[in-house]
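Take this structure first; my questions come after.
A single protein chain has been omitted; all remaining protein chains appear in their positions.
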Amino acid sequence: MSDVRDPKEEEELRLERQTDEGAQELRRPTRTREVVIAGGGMWPEDELGDTMIINMGPQHPSTHGVLRLMMELDGEDVLRIKPVVGYLHTGMEKTGEELTYVQGCTNVTRMDYAAPFSNELVYSLAVEKLLDVEVPPRAQWIRMMLCELNRMSSHLLFQATNGMDIGAVSMMLYGWREREECLRLFEFITGLRMNHNYIRVGGVAADLPDGWEQRVLDVCDVVAAGVAEYDELLTQNPIWRERTVGVGVITTEECLERSITGPILRSTGFAWDLRKSQPYLPYDEIDFDVVYTENGDVFDRYRLRLQEITESAKIVRQCVEKMPAGDFRVQDKKVTPPPRARIDESMEALIHHFKLFTEGFRVAPGETYVAIESPRGEIGCYMVSDGSGKPVRMHIRGPSFYNLQAIDAMGTDSLVADAVAIVSSIDPIMGEVDR
Amino acid sequence: MTDEVATAVVERFPGSIAADSHGQAVVYVDRAALADVARYLRDEEQFTMLADVTAVDHLLDGSRIEIDGVTPERFEIVANFLSHARNRRVRIICEVPEHEPTVPSLTGVYRGANFPERETFDLYGITFDGHPDLARILMPDDWKGHPLRKDDPSARVPVTFKGDPSPR
Amino acid sequence: MADYLPILVMAGLVVAFVFFSFVASQLLAPQRPNAAKQAPYECGIVPEQEPAERFPVKFYLVAMSFIVLDVEIVFLYPFSTVYRSLALFGLVAMAVFVLVLLIPFAYLLSVGALEWGPIKDVIQRMPGEVLRTKHAVLDPTTEESEAA
Partner (left out) sequence: MGLDQVPHNFVTARLEDVVRWGRRNSVFPATFGLACCALEMMATGAAHYDLARFGMEVFRASPRQADLMIVAGRVSQKMAPVLRQVYDQMVEPKWVISMGVCASSGGMFNNYAIVQGVDQIVPVDVYVPGCPPGPETLMHGILTLHEQIRTGELLRRREGSPTGGAGIDLGREPVPVELSS
């Protein structure tokens, strides 16, 4: 559509000129509809009534990262709301195609940075399905325990930011107090507070350190006490209920037609949880129940996630009891690098070590789609392999990317302040939206 | 061993071929019939949710899985469907030739296809006919080219390790 | 004069503080104006469109009713310091004054000038026609036509 310009001036143009969609749209009012590749305007046939188009933009205290909402306001009433994403696009799927299967976890774990274990797990499960490799039971139980602990820390992050967005600023400090305990536990087990790269293809990176049972149980008790405190602080609070009950209501049909999964879907009364319906880890040996509520508003999503924290704590306690012994990684020489000490002793281990870390293990040609239940919904990994050490295609179906489509169903005809509460109740993580 | 949903789709749409990939039901359908297959799945087969729409670029493939009856093209559009009632998944794949990368849009059947189709258009350049607002979603609006194509350079910056006085 | 001293000292301190902070900021803060600093802040987006000068009438209504009721409170303060000495006469006078202002407040509530909630709740609650701006057709994918 635009004429060809020399790259230097074009580079200058991109950095200097603004890349917001709405503004370009307003400068060219007579935009015809039949142009197939429409400049992404607010809405193609937009003309200026006396309403105001504002940006709740990328740099905003309450948009959970760099989400931008273009809103058409009539006074304080939101007439139309449109999320604009892409401000954190990191080209992870292109990088994923350039990394070998061994390195892939480090790239994927930075997508949903509030729940890194879920990303690593879905990536590892996809590669293991392509390899048809059987993960030993202890590794599966460690993975399950860590994913549930991660669900707790992610929902604690939600409670903190949701409270602050709606006005209970002290919730930020309380939420982070419990989350800090979880992060310290992750550092104890995996060595890193975030972006752990601990769940790898074939099992987990290292066995659980000694004395892990007591520390895990302590964290569960601290978090359970914290959750009781939040419940007491907020659930009966009239101001809180005034701001959240009946705000951002969505029905099950609207959710299903927008491919929305996770807490938002369950808050509308449709109890769908992949851990129960399509268990991908030994969830069937654990008794826990799927939390769901009825009327699908901001208050229900808050209550649902609060209850999910206690459910996850219940699961983690059962994992601590039933943790099987055994090796923590598949013993197949071709997939698991040998332990460091073995390399000095045997030449074969050295060769395996060298092969695995230079070109990675080869995966037979094939394609698969694996989906698990992350704290935000169904996170899926579509993987296509062509027999080399690198995937042809590594696509992550981010739940927040689809959950953001609920904004126009919830946000239309609401107040601007409610729009903040609605975005916070969707709990999008921009890392997995933009990938 | 093919899945009964796959067989139902195959006999309903003659041009399609059922396949099995690691225990998951996959149906290769003709490119033009994608929207009709989706409508059939939603209305008759109770597939209540469209999980994902994405694309694959097979330009630089080492070796590719051979399905008899499917003419391998450069691009593939992959749509995953999920049925809550029947607790099963199916994957519909259609080959998209390089010279004419257009596919009927699924937004008519599932509203949830709006964002992923915009992303697939943005990163692969495959246009979806009938999409209400097909525009770039992830890349800046004035970005040239479609980054996830295999022939699109990944623009890796040569990292210089020599003692570089200037900051970059 | 003596009992006015604290007020004068306080006034002096206020003036001194204001003067000091202005001079300090003029002297110490580096002046480096640029176009971006003058532009309105739109969460990082360079605004291409002038900020709308026209505001919906609701804001104006609420502002006016606030001023009326706020001025009423201003008159109540001196009364509250001396109401014992004024006894019954003061009470009756102030009661009339407050009553006179209650009537417009009641009218405001009935007309719904103070109705602020989301428009869809207001439409149900309000008997009469609700003031709304004309705006273009909604999202093309939804069939809702132009709003009332």
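Order of writing sets the chain letters: A, B and C. Residues in each chain are counted from 1.
Following the convention adopted for this analysis, contacts are C-beta pairs under 8 Å (C-beta built on N, C-alpha and C of every residue); 3 or more make two chains touch, one makes a residue touch a chain.
None of the values given here were measured: they were computed from a predicted structure.
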Touch partners, limited to displayed chains, of the chain removed from view: A, B, C
Selected residue (touches chain absent from view) among A:54, A:201, A:415 or A:430: A:430
Interface residues of chain C (partner: the chain not displayed): 26-32, 34-37, 39, 41, 44-46
Residues from chain A at the interface with the omitted partner, ascending: 14-19, 57-61, 65-66, 86-92, 94-95, 106-107, 110, 113-114, 157, 160, 172-173, 176-177, 179-180, 183, 193-195, 430-431, 434
Chain B, residues in touch with the chain not shown (by the definition above): 138-140, 143, 147, 152-157, 159, 166-168
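Here is the rule we go by: only the chains that are shown with their structure count from here on.
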Where chain B and chain C are represented by their mean Cα positions, the distance between them in whole Å: 54
For chain A, residues that touch 2 or more chains besides their own: 17, 24, 43-44
Per-residue multi-chain contacts in chain C, two or more chains: 140
Interfacial residue positions of chain C with respect to chain A in the complex: 42-49, 51-52, 54-56, 58-59, 116-120, 132-140, 147
Residue ranges of chain A touching chain B (in the complex, touch as defined): 2, 13-14, 17, 19, 21, 24, 36-41, 43-44, 85-86, 89, 91, 93-95, 98, 129-130, 132, 256-261, 270, 272, 277-278, 365-369, 371, 378, 380, 382, 384, 386-388, 392-393, 395, 397, 401-402, 404-405, 434-435
List of chain A residues in touch with chain C within their complex: 17-18, 20, 23-24, 26-27, 43-47, 49-60, 68, 72, 74-77, 79-80, 408, 412-415, 418
